[in-house]
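Contents: one structure, followed by commentary.
Omission of a single protein chain aside, the complex is shown with its protein chains in their original locations.
So that you can tell them apart, the chains are marked A, B and C in the order they are listed, and the count of residues begins at 1 in each.
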Amino acid sequence: VDLNSDMGEAFGVYRLADDEALLDFVTSANVACGFHAGDPETMIRTVEGAVRRGVRVGAHPSYRDLVGFGRRALDATPAEITADIIYQIGALDGVARACSTRVSYVKPHGALYNTMTVHQPTAQAVVAAVRAYDPSMPVLTLPGSAVIDAAAAAGVTALCECFADRAYTPEGRLVPRRQDGAVLVDEDAVVSRAVEMATAGTVEAIDGSRIEVHAASMCLHSDTPGAVALARRIRHALDMADVEVTPFT
Amino acid sequence: VDLNSDMGEAFGVYRLADDEALLDFVTSANVACGFHAGDPETMIRTVEGAVRRGVRVGAHPSYRDLVGFGRRALDATPAEITADIIYQIGALDGVARACSTRVSYVKPHGALYNTMTVHQPTAQAVVAAVRAYDPSMPVLTLPGSAVIDAAAAAGVTALCECFADRAYTPEGRLVPRRQDGAVLVDEDAVVSRAVEMATAGTVEAIDGSRIEVHAASMCLHSDTPGAVALARRIRHALDMADVEVTPFT
Amino acid sequence: VDLNSDMGEAFGVYRLADDEALLDFVTSANVACGFHAGDPETMIRTVEGAVRRGVRVGAHPSYRDLVGFGRRALDATPAEITADIIYQIGALDGVARACSTRVSYVKPHGALYNTMTVHQPTAQAVVAAVRAYDPSMPVLTLPGSAVIDAAAAAGVTALCECFADRAYTPEGRLVPRRQDGAVLVDEDAVVSRAVEMATAGTVEAIDGSRIEVHAASMCLHSDTPGAVALARRIRHALDMADVEVTPFT
Partner (left out) sequence: VDLNSDMGEAFGVYRLADDEALLDFVTSANVACGFHAGDPETMIRTVEGAVRRGVRVGAHPSYRDLVGFGRRALDATPAEITADIIYQIGALDGVARACSTRVSYVKPHGALYNTMTVHQPTAQAVVAAVRAYDPSMPVLTLPGSAVIDAAAAAGVTALCECFADRAYTPEGRLVPRRQDGAVLVDEDAVVSRAVEMATAGTVEAIDGSRIEVHAASMCLHSDTPGAVALARRIRHALDMADVEVTPFT
């Protein structure tokens, strides 16, 4: 299994997550590219930290919304979205190149991530950016996402990620956050779900049924209290279960 | 000879120069990368226009100063300057890649351009960025610039550009703008100086002596009134004089 | 009648409209406050120009979206919208104070203007900002706007503006732009509609019926080609018709 986490979300003097600590547990780093977080020096520091540990670098592009941390949907045109994503992937790939690595995948951030899963023009705009930049680069998204069809139509690879702390519907989709029980807070349960997902490829859905989870990567949160401690526990439990934790790219 | 000009300096709804017209006369386009001008859609439009005409794309990075159009010196650290330039070259190179070309040289903008010619740490920071991104990429600068030594020490190529509308000292440096006669306004004189520079490699200095001008490229202004008309005249005069106008990279 | 127009929408080196010319024809200037356009020096220059001619200064706040010129809807929370508008009114009022005048009304810009007419929480957020800043300050909006009820509930004054170049429904609403015939391009017709609106308080609706137009102000566009010439014609026609053109505040 691969473990991915959002990284490089500092900006200037501001810090958000303990990237250095988290980098010890993940295998793929979704690095902010400057539009919702991440100034160039932060990007270099983050990519250098990833390179030192053999962690793969993915682009984590966003709507241009620093004050809203990219969490607010923006009614941008598909052409704007495509251009903004190409710009951000390129900027991070420039940093990666200067650090002797390259960007190996794309995972959009925040509101852009959410919008592309349900809004066909946005999904196509994201896919168009990846295809224009490097059609061999996979995009991370959710089960059932609009990106999956858009990517297939464009000859781009869309891969799904899973979440050990999110409830699933019997159909394998995420239970929406606004619904009760959507986010699991019991850390023991989260850890054991992570292990089951990684070993058996299954998880218990919200109705008690056991469903299959097909995911190229498991997402660990970086900016919640206790994120590092939980990442450590999950990584340790996976190691104990003899799961090979290795980049998906 | 090569003719270069600043391009892509629109931002959102704002337009500055008539890039489409100018692209017909130049062979190298210094494309703004977002820090002083140039949003991603503008960058794509500009690079597409360059590709259609076989015009080479150069990065035109700046201090981060949109409201000041990059014309104000900023006391950034060398590490900040290096990171900012890598980010900007990468962003433009991403756009270039999406348009089936690549960035082939770097010419910093405005206050950063001026500072790097006289301030050793800034010159080294610029060169460090180019070296980290692609050591084979040349940097355009002025005769006598601090960048020349910094580039030589780092194994990077620094090339000089010349200006048909600027007065030269007998030593081959530009007469500072604040000095009387520093900028030539007589268009006929500018055109004939351009031709002499391109054919004989010489120009009349401000003291009346004739000096040698060693330049890889000649800079045409883009954002002054009459810029397009003057570019057309210079290009026409060079064509009439059988000068091959071709990219320097 | 009052004539209002968007002003101060330059940014740094970028210019958009010919504010100096337009200020000769309008009586109320909607001055950009920095979020979609308008740096502080531009704001000062614009307010000084207004003061010299006895033109009233209104705040023209926007979503924070410089690259999109505030034309893109942004899913901001009501608290964010309220805070952003208070900030922008205050900033412009600071400039006004330094120029010996004060902000006397508020007309939101672009996507924020459109959203507040149809989206109750946004309408309330706009009204909350005006009420917190100065409850005696009127807000300009459209007939049928959600702002009208929100303002009434909060004890704030909402006033409507009319457009000589937009088609009206028989109910007195604007015909949506996407509909054929929504925008009148015949300048003679626009001028005569302006005069009829100002003298008789009526206009011909899109179905040929004649409807009443109750408006505190008539909006003249500033950023379209020919905007100044049309403003001159309308102002001249109003003067010829002995209409007193005077600020609504």
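In this text, a residue touches a chain if its C-beta (ideal position, glycine included) is under 8 Å from a C-beta of that chain, and two chains touch if they have at least 3 such contacts.
Quantities reported herein were computed from a predicted structural model and do not represent experimental measurements.
*Asks:* Of the residues listed, B:74, B:154, B:184 or B:243, which one is in contact with the missing chain?
*Replies:* Among B:74, B:154, B:184 or B:243, only B:74 touches the chain that is not shown.
*Asks:* In the complete assembly, which of C:97, C:177 or C:214 touches the absent chain?
*Replies:* Considering all chains, including the one not shown, the answer is C:97.
*Asks:* Based on the whole complex, identify which of A:66, A:79, A:154 or A:183 touches the chain you can't see.
*Replies:* A:66
*Asks:* Which chain B residues would touch the chain omitted from the figure, given the whole complex?
*Replies:* 64-65, 67-68, 72-76, 80, 111
*Asks:* Take the complete complex as the reference. Which residues in chain C touch the chain that isn't displayed?
*Replies:* Contact residues on chain C toward the absent chain are 34, 39-41, 43-44, 79-80, 83-84, 86-95, 97-98, 129, 132-134.
*Asks:* Provide the residue numbers of chain A that touch the chain removed from this figure.
*Replies:* Touch with the absent chain occurs at residues 11-16, 39, 66-69, 223.
Just so it is clear, only the chains that are shown with their structure count from here on.
*Asks:* Between chain B and chain C, tell me the centre distance in angstrom, where each centre is the average of that chain's C-alpha atoms.
*Replies:* One centre to the other, that is 42 Å.
*Asks:* Using the average of all C-alpha atoms in each chain as its centre, how far is it in Å between chain A and chain C?
*Replies:* Whole-Å distance between the two chain centres: 43.
*Asks:* What parts of chain B, by residue number, touch at least two of the other chains?
*Replies:* Residues 39.
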